[in-house]
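Omission of a single protein chain aside, the complex is shown with its protein chains in their original locations.
Right after this comes subunit A.
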Amino acid sequence: MSTATAPRPTVPAAEPAPPKRPRKKTGDRIEPAGVFAPTAMTRIGLVLVALLSIFPLYWMIIIASRTSSDASGFPPPLLPGGNLGEHIREALTSPDANLLLGLQNSLIITGTVTVSVVLLSTLGGFAFAKLRFRGSKILMGTVLFSMMVPLQQLGIVPMYMIMVELEWIDTLQAAILPFLINGFGIFLMRQYVEQSVPDEIIEAARIDGASTFGIWWRIVLPALRPAMVVLGLLTFMLNWNEFLWPFMVLSEENPTIQLAIRQISTATWATDLSMVFTGTLISIIPIAILFVVFGRQIVQGIMEGSGK
């Protein structure tokens, strides 16, 4: 496991050469290496897939920076226009769209959820990885079960009823509450603790008189810092993009950014595609920044989170 290779999240350094074969790379040539040498087909296919991945996003930026009429017809324009700054200013200040409020609400909701999930997951992951207590197997089984079952869809009716009863409809706490815990987070943290915190260190700390909580604070948390970054990023992305539950409990007057985008794209500005795409672009920017800065961690997090 390569958690140790991600010491500083802010350094997107060049990919280190694969350690197994420290052969020199000579220009564009890739030396023959059996089945792992990429063929021309492989390269062409990958380039095509990468273009397809990027194109809809690129098109959105193009249209957001031009005028709505440029969006029709084929082939689409391939170069951006000069209206982007103006459009963004217009979108953010327009009284027809709650983009600023939406951004603010989404930041509050997503930030709270992320902090909660990361902290509770390190607590639980530590307990399940390193502490012995009666019932731990059953409890961990419950966590795995909660990961498998789509509780959100099944529980949406009573959760909504509860929010109505509490008169929490249209409040941010209603949008936050169901997401404060995450079984996947506990599962991920348990894996990381098992790999990165040796039993001996915990034993030694106990002998020195450290309490369980003290061990969590002084030994486990520092060791988990890279994993916390990864889990925090994934949780932030997931919750920033959440739609269904905020749609149930919040209104268009007090929306998350996703609700605001639905509103502008289907009602407020529906015919002005350039503005719709500008708003949509604004909604993506925070996640896009995270992706550009922490892309390596996100890729590693997804790949390691799945490694069973």
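Everything that follows uses one rule, which is that a residue touches a chain if its C-beta (ideal position, glycine included) is under 8 Å from a C-beta of that chain, and two chains touch if they have at least 3 such contacts; residues count from 1.
Just so it is clear, contacts and distances are computed from a predicted model.
Between the listed names "Sugar ABC transporter permease", "Rhamnogalacturonan lyase domain-containing protein", "Methane monooxygenase/ammonia monooxygenase, subunit C" or "Hydantoinase/oxoprolinase family protein", the UniProt record for the complex's undisplayed chain reads "Sugar ABC transporter permease".
Contact with the chain not shown here comes from a single listed residue; of A:G141, A:G155 or A:P198, that residue is A:G155.
Across A:L166, A:A204 or A:L244, the single residue that touches the chain missing here is A:L244. Set against the missing chain, the residues A:L123, A:I201 or A:L221 yield one that touches it, A:L123.
Considering A:A175, A:V197, A:A227 or A:V276, the position touching the chain not shown turns out to be A:V276 (whole complex). Counting over the whole complex, subunit A has residues 15, 18, 25, 30, 33-38, 42, 45-46, 49-50, 52-54, 56-57, 59-60, 71-76, 120, 123-124, 126-128, 131-133, 136, 139, 142-143, 146, 148, 150-151, 153-162, 164, 177-178, 180-181, 183, 186, 209, 211-213, 216, 237, 240-241, 243-244, 247-248, 258, 261-263, 265-267, 270, 273, 276-277, 280, 283-284, 287-288, 290-291, 295-296, 298-299, 302-304, 306-308 touching the chain that is not drawn.
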